[in-house]
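As you look at this complex, bear in mind that one protein chain is not there, while each of the others sits in place.
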Amino acid sequence: MNVRVKLFALTQDLAGTDEVSLALPEDATVADVRSGLAKLVPALEAVLVGCAFAVNNEFATNDAPVNASDEIACLPPVSGG
Amino acid sequence: MNVRVKLFALTQDLAGTDEVSLALPEDATVADVRSGLAKLVPALEAVLVGCAFAVNNEFATNDAPVNASDEIACLPPVSGG
Amino acid sequence: MVELTDHPINADQITATVTSPNCGAVVLFLGTTRQFTDSRETVTLSYTAYAPMAQSQMEKLEDQAKARWPVDRCVMIHRLGEVPIGEASVAVAVSTPHRRDAFEAASWLMDRLKELVPVWKKEHWATGGTDWVHPGLVQSSEENRLQ
Partner (left out) sequence: MVELTDHPINADQITATVTSPNCGAVVLFLGTTRQFTDSRETVTLSYTAYAPMAQSQMEKLEDQAKARWPVDRCVMIHRLGEVPIGEASVAVAVSTPHRRDAFEAASWLMDRLKELVPVWKKEHWATGGTDWVHPGLVQSSEENRLQ
């Protein structure tokens, strides 16, 4: 399946885009999104370990499953306020 | 000497005036102001134990001396805010 | 800056006054008039002060807060006279570099103001009477309802 991953702030700048598409197996998890992103955009590799992920607007841990219809986001450390 | 004592809120209502004049000995203290006030205005007697006093805009304890030129105030428990 | 005023309190003006380019945090506290006190209905409140002492006590509190926390700017305003339900009777605002200090300093200033600043509140009850509010003062209820 293909999943789309939104990028923000530094990760958006490093990738040069605000969204990437990844080809993942059907039973993929957030961990697969991480490794897929690092392979597709090597510039992100160094910072991904410090990023959180969200699935459908909720924080999601590495073992959370992802589906093609999910809205997935890579969230570098936040600095609002 | 004569000292004038400002009254506020309930003490003003009980005395029916915002200031009273007391005749006190030259070496009088705030304690003498208290007892003088209670004698002059019996309606204040029941509440004076709960009142603080100020001399020249500073809280003053019972042993603080008072002079004729001082601005003395009887302060029932405050409720600003 | 401390002030006693007969006019409504304007939050925007206060936060603009305390905001500083050296500070990342502003905390504003407003004390507002409640309609119900223990199920008794208030129609309005009025405040009176021993003005010169209230002013000097507030100035001292401002100095003490600035000595204790890195407060850059500080505003304390108490409104006097009638304060209709839902309006602010008191405002305390501070700016500090970081937010923890702003919360602590504003909270401390309000606690001290309520203890030390000679201002008195009178409740005007919906049932028609009035009561001076003198916390802890022992008195008969007739004495407290002279007007």
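In order of appearance the chains are A, B and C, and numbering begins at 1 in each one.
Keep this in mind: a residue touches a chain if its C-beta (ideal position, glycine included) is under 8 Å from a C-beta of that chain, and two chains touch if they have at least 3 such contacts.
Here the structure is a predicted model, which means the values were calculated and not measured.
Enquirer: Given the contact rule set out at the top, which of the displayed chains would the hidden chain touch in the full complex?
Expert: A, C
Enquirer: Of the residues listed, C:A65, C:A102 or C:V117, which one is in contact with the missing chain?
Expert: Once the missing chain is taken into account, the touching residue is C:A102.
Enquirer: Among C:T19, C:S46 or C:Q64, which one touches the chain that has been omitted from the display?
Expert: C:T19
Enquirer: Residue by residue, what part of subunit A touches the chain that was omitted?
Expert: 6, 8-10, 13-14, 43, 46-47, 49-51, 54, 57-59, 73, 75-81
Enquirer: Mind pulling the subunit C residues that touch the left-out chain?
Expert: Touching the missing chain: residues 10-12, 14-16, 19-36, 85-86, 88, 95, 97, 99-100, 102-103, 106-107, 110.
Convention: only the chains that are shown with their structure count from here on.
Enquirer: Counting in whole Å, what is the centre-to-centre distance of subunit A and subunit C, each centre being its mean C-alpha position?
Expert: The answer is 50 Å.
Enquirer: So the centre of each chain is just the mean of its C-alpha atoms; given that, what is the distance between subunit A and subunit B in Å?
Expert: Roughly 73 Å, centre to centre.
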